[in-house]
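Structure in structure tokens, see below.
All protein chains but one are shown at their positions in the complex.
For clarity, chains are labelled A, B and C in written order, and residue numbers in each chain start from 1.
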Amino acid sequence: MSDLLTIAGKTYSSRLLIGTGKYKDFDETRDAIETSGAEIVTVAIRRTNIGQNAGEPNLLDYITPDKYTILPNTAGCYTAEEAVRCCKLARELLDGHDLVKLEVLGDQKTLYPHIPHTLTAARELIDDGFKVMVYTNDDPIVAKELEDMGCVAVMPLGSLIGSGLGILNPHNIRLIMEEAQVPIIVDAGVGTASDAAIAMEMGCDGVLLNSAVAHAQKPVLMASAMKKAIEAGRESFLAGRMPRKAYASASSPLDGLSR
Amino acid sequence: MSDLLTIAGKTYSSRLLIGTGKYKDFDETRDAIETSGAEIVTVAIRRTNIGQNAGEPNLLDYITPDKYTILPNTAGCYTAEEAVRCCKLARELLDGHDLVKLEVLGDQKTLYPHIPHTLTAARELIDDGFKVMVYTNDDPIVAKELEDMGCVAVMPLGSLIGSGLGILNPHNIRLIMEEAQVPIIVDAGVGTASDAAIAMEMGCDGVLLNSAVAHAQKPVLMASAMKKAIEAGRESFLAGRMPRKAYASASSPLDGLSR
Amino acid sequence: MSDLLTIAGKTYSSRLLIGTGKYKDFDETRDAIETSGAEIVTVAIRRTNIGQNAGEPNLLDYITPDKYTILPNTAGCYTAEEAVRCCKLARELLDGHDLVKLEVLGDQKTLYPHIPHTLTAARELIDDGFKVMVYTNDDPIVAKELEDMGCVAVMPLGSLIGSGLGILNPHNIRLIMEEAQVPIIVDAGVGTASDAAIAMEMGCDGVLLNSAVAHAQKPVLMASAMKKAIEAGRESFLAGRMPRKAYASASSPLDGLSR
Partner (left out) sequence: MSDLLTIAGKTYSSRLLIGTGKYKDFDETRDAIETSGAEIVTVAIRRTNIGQNAGEPNLLDYITPDKYTILPNTAGCYTAEEAVRCCKLARELLDGHDLVKLEVLGDQKTLYPHIPHTLTAARELIDDGFKVMVYTNDDPIVAKELEDMGCVAVMPLGSLIGSGLGILNPHNIRLIMEEAQVPIIVDAGVGTASDAAIAMEMGCDGVLLNSAVAHAQKPVLMASAMKKAIEAGRESFLAGRMPRKAYASASSPLDGLSR
């Protein structure tokens, strides 16, 4: 079965996007990412050396651009200006690479996006030729506006970055998907394999996660779990689940009974 | 990694147990079951021909006992007496095979177990040399009593048979697992891949399902999803999930904040 | 509006039944119970002095039988025999009073009912002329059996006694209510006012609670909250709630969208 994810004109067979932070060392990062099957790997330009600091270990020696699509992200940026500058730096470091993940944060406690700044930065980046995948809250109006201005993927949070609380408001994610023509990728909040499966079963195009693997007790084993969970959820979505029923007898529909 | 499920002294690598009812035909049954990777296949003796009706298609020509552990079940029995008789018939048909799945039902609307009859039948079957895997409600006291009398696996329902409502009361399943020395296998209620993953992440030893695959729009694809979901959930359990946090900052634990 | 609860032929305007344990002293017990508006007050015969111990403070001096319906309960009994004996003692102490709340427990960790013993004790007590309100699990088959043998009210647990976890499996409570001709009273698990309101909105006939009031930081204020929550839930049930909708526009029903 050919079931590919297309982002900015490029196709991927894996629907798991993965971060590179919070691992013990680059060896563990590489092992987990290889096991996960991810093809798109996101890198916080402000925190990870991909060449800025000559003489220090370089992530790209472990996660190589010939094998993975490197997705620079603007984690740690709290204004549109900072985020735009960060993307430009990434483009230089990566020889003109123009696919970026934009995040402009609102505060340190929640790492929630700052929506007005996010809108501003997205517009500027698109005008400057970037292909922007954008971290946002789960507001369907904001998601549509980001798509309409030309973002190549919209990435609503499931819950707070690093929280592992799963998808707190599936209803909003569904509202976003109903109106979307670009890929919707749940970004932030996934804590365990079933969270990822649930996102995919809802019809999301992909899941981006980091802590769920990096902060598991056994990151590489969790990376394997996530690979399978994403595939399970996607296949379950494509297979079309059985209807829910309130009673064991086949003729009794659920409607009206259960909350 | 060797991570085997042991039931009545025999080991299995798959933790997905699967039913044979509700498929279009035996070809579809076989294709779905092969794809699922299940090694234990349960058969309703009252509804499925495994030799009782000479001249009719025989399930065992499709799902062969040399390849699968056939698990006769007593679906459709509403008294201890019927269920015991049904198991004896199965033992004859299967040349002395003594592993059975006992279910004694309470009514047709819910297909909930009838607990007093279940206890009676389990005792009789064990006394008669059967190895009894037993369908039960999610009452921890009943589960313990069934284990104490010698059942080889206890199989609490997640929700009503055929409902696809998932695990309605995870707390009770956890209470059962905390006290159990025999495998706890969620039986009934799983509707989609994430339901199965959740059961395994909770630490269940296995999942038995039927409608979730047979009543999916594409049963064979759903069988594949279930195989991966079970493995994903198991690996996630073994990998040890990240802690849940109320805030994005790493130092803030969840306790006391979220409901 | 006349909306009365009838149990064993007697009518009550309050649908809140309340326990007497775990308070600081009998003064607090009385203040909380008066504030709650409860008319049926349950007393653990094994733990509370209602005359067994002459010379010690007697609950009945604070909660007087002329004002309240005293409902002796068998908390602390782990066999049918103990429970039956306990009810007979209560009947003596209360001059022939025959309304009792039966609970036969399965273990100390969960205080879950022991169903076979509960069935046995209920039968014996009914044969002996008692009017039995019975604590049970949320199994609809068991609930129906208890009603069929003549119990005057069936009292399924919402969650573990003293846990405050709310109603963990509303689906089962609904299944019980659908088949019931006697009052269904949620007993155990209510932790806060909204839990009580939810039970009533589902259509339960009443709620019995104790810890939620006695273990609140301000028991008397929580008793007031519970009184209002029970009334709010009941009125909400009778008023008929608005339908749920997936969208803001009035013409879009929820069906099929939200989980």
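By our rule, a contact is a pair of C-beta atoms (placed from the backbone, for glycine too) under 8 Å apart; a residue touches a chain by one contact, two chains touch by 3 or more.
Note that the coordinates shown come from a computational prediction; the quantities given were computed from them, not determined experimentally.
When you scan B:10, B:46, B:123 or B:171 for touch with the missing chain, the hit is B:171.
On the side of chain C, touch with the chain left out of the figure occurs at residues 1, 108-112, 160-165, 191-194, 197-198, 201, 211-212, 215-219, 221-222, 224-229, 231-236, 238-250, 252, 254, 258. Mapped onto chain A, contacts with the missing chain fall at residues 106-107, 110, 112-116, 119, 137, 139-142, 144, 159, 165, 168-169, 171-172, 175.
Heads up, the rule we're going with is that only the chains that are shown with their structure count from here on.
Here B is the chain whose Cα centre lies closest to the centre of all protein Cα atoms.
Computed centre separation for the pair chain B/chain C is 34 angstrom, with centres defined by C-alpha atoms.
With centres set at the average Cα position, the gap from chain A to chain C is 48 Å. In chain C, the positions touching at least two other chains are 171.
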